[in-house]
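Only one protein chain is missing; all other protein chains are in place.
And now, chain A:
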């Protein structure tokens, strides 16, 4: 049962040959495979299969290529099968690419066609020969070709019956490296980037044209786009591995177009949404937030939240005690997926397949609209065996891959058919925007004020201790004394009366950085001494360290201490923090071995929290 998907290729090939339904779980396993040989083999076997016998949805696909279709056809057939579709192909003559596009009565444009897959390679856009000393002629040629391509596709969809899928095209190395001058090479590359931009623009201009960004997908998969031997010998510009990438894009598009996309993401909790088992380590002990591996789980939660923002329904499927989970999801400071974000939830000790079925009923959806993600091979196997129509994604292995594994299959793709939807601006990274934002300000102070930095300083809670210890262990630059208090020492100090451990989190208008700083302070009757203060360099230059010391000064004042004492031990890497005390008005009063001692009289000292920062105290 557990190994139901291991022999997926054997199972699928046998079923295709016997004319019996293909196993859903085997198809999901196929969708996650990168083995071109498997795709080719299954694609060949499925050529004579029927939709009725295989249980797949019949799909009509026109293929028009500027190159030899050859291996694309079996690979595409298997890829579409992985998405639940069995295509019948109408293939145009590759030697007559433009002629075919302009012939309105060609069978490729029949109304029954689900999509016309229009696939090109660089040869279509490049002259047979070109001069390296006249790149203007080359760029003019490329520009003219892409305009003609755009015109042809626009005509096809304007005739009204056809939906077209096309893609961006990689610039071959022979062109790029064939230019010896850096300036000419940049110019040609820019022209090529504009070519791809112009192809992508088709998708914004015509609701019946979809464009896959093949170039980005190739770069991300790091597969070779071209095998020179195959190109020269057989006019095959793309390797099998590259065709797999292209076929996956086609599958995602057709799944979305034919209503086979999934709507619900059902997530396990332990070792999927955070590291560790809640029942064993407690809410404060799970890995979430901070540095790796906690950061990987945070990023995963962020991605899930982003899917939810786009309409994906979330369901929680966890084997745990319900109360325990409810309080951890509500109270853990780093959790992003709070209980109310899940539209359905099943936290109990029953088999997960039954829980998924019950949640499907609750949502009035069929299990075949579910994607289920779990780190346990056992749970995945159980769900697969009982509900083969659920798409199952593995969440085990290195948590850094969680996001990729979730998103790579494109299970939730939808088509946005209105022009308004199409023009929705893309999401951009907060950091990049932060950079642009800074350009419009006269001074750093103005910028900081507009940034609306909120610093939250609080005494460490048991939830924070692991992250604080992690900061101590990993921070080298903004680390005043190099004393790396571990989790046990930090816990002891945070619980004792004569010490205070503080944690510091930062957010600004662009997002939440989470916990970025900590300090360990000994409270003597007359003086508070900062044993160490560490801060992530990510937030340097925003006055965060100053706010932390400002908070300490306020607390020291309140407790009646006369002196706030700071220490600094120079190391090879912490020069960035060497001036902290003197900049804040502390006086260098002496040294203990290599450690400098700086003091500030609490009484009469001006408040240190910068104006640009809103300090929140918990």
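FYI, a residue touches a chain if its C-beta (ideal position, glycine included) is under 8 Å from a C-beta of that chain, and two chains touch if they have at least 3 such contacts; residues count from 1.
As a working rule, contacts and distances are computed from a predicted model.
Chain not shown in the complex: UniProt lists it as "Carrier domain-containing protein", one of "Ion-translocating oxidoreductase complex subunit E", "Ferrous iron transport protein B", "Carrier domain-containing protein" or "ABC transporter, permease protein". When the missing chain is restored to the complex, the residue among A:70, A:339 or A:570 that touches it is A:70.
Among the residues A:195, A:236 or A:329, only A:236 touches the chain that is left out of the figure. Touch with the hidden chain on the side of chain A covers residues 36-37, 40-41, 44, 70-71, 229-230, 233-234, 236, 239-240.
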